[in-house]
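Yeah, one chain of the complex is gone here, protein chain that is, but the others are all in their spots.
== chain A ==
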């Protein structure tokens, strides 16, 4: 299986994993291990002054992973830039997931601020992975703004609905000049495999693993699905056809005479 290159980063695993919503730190550690991921996402928040500790990551050796902080919470490009700079200072990392939400019901991105934030963060030297909707033109615009990977949502964040608009996603992949990471809305391994079979370069998911009854098992399943989908894509699947095409020879059939 080929490796994934995003900007200057070479990633062995095509599964990127979020760190939110785990019930316990133990479940998180087991799931992260089982996923085989090389990239973990984080949010940036105020530290609680009376209970200051590096929360929720006990047991995770963060030095083993590429840190991908997000700008979630930012409503504007300027707020995204500030969050990204704080994240860079805190984590000594230069990758950033641009996430500028424009609608609290759907958690869909604000396209205008997302494009602007992408441009500002690229100019500030970040390796930029931009969260977008499945809008084909928005995906083009953020690439023109210089993002190093485009991350269209399969479906709304946390919904687990899978790829709701495969036509759009196919178009985004077909036209992309940078890696396409399908981010958000994945619920099951078949969704992840579908995205990878369509030619996505990777999958970023969080809720599907963190919220599963057994996150470790689901992480392993997602790892297998992403690998299976990518291998299938690289192998060149057969084109679908409307009529049967026998696998057994049609000649030489033995019949009683």
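Note that a contact is a pair of C-beta atoms (placed from the backbone, for glycine too) under 8 Å apart; a residue touches a chain by one contact, two chains touch by 3 or more; residues count from 1.
Criterion: contacts and distances are computed from a predicted model.
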For the chain that is missing from this picture, which UniProt protein name fits: "Thiamine biosynthesis protein ThiS", "Heme exporter protein C", "Aspartate carbamoyltransferase regulatory chain" or "General L-amino acid transport system ATP-binding protein"? "Thiamine biosynthesis protein ThiS"
Omitted-chain contact residue, chosen from A:91, A:111, A:156 or A:199: A:91
In the whole complex, not just what's shown, which of A:47, A:103 or A:137 touches the removed chain? A:47
Interface residues of chain A (partner: the chain not displayed): 18-22, 28, 41-47, 49, 52, 54-57, 62, 67, 69-70, 72, 82, 85-87, 89-91, 157-158, 184, 204-207
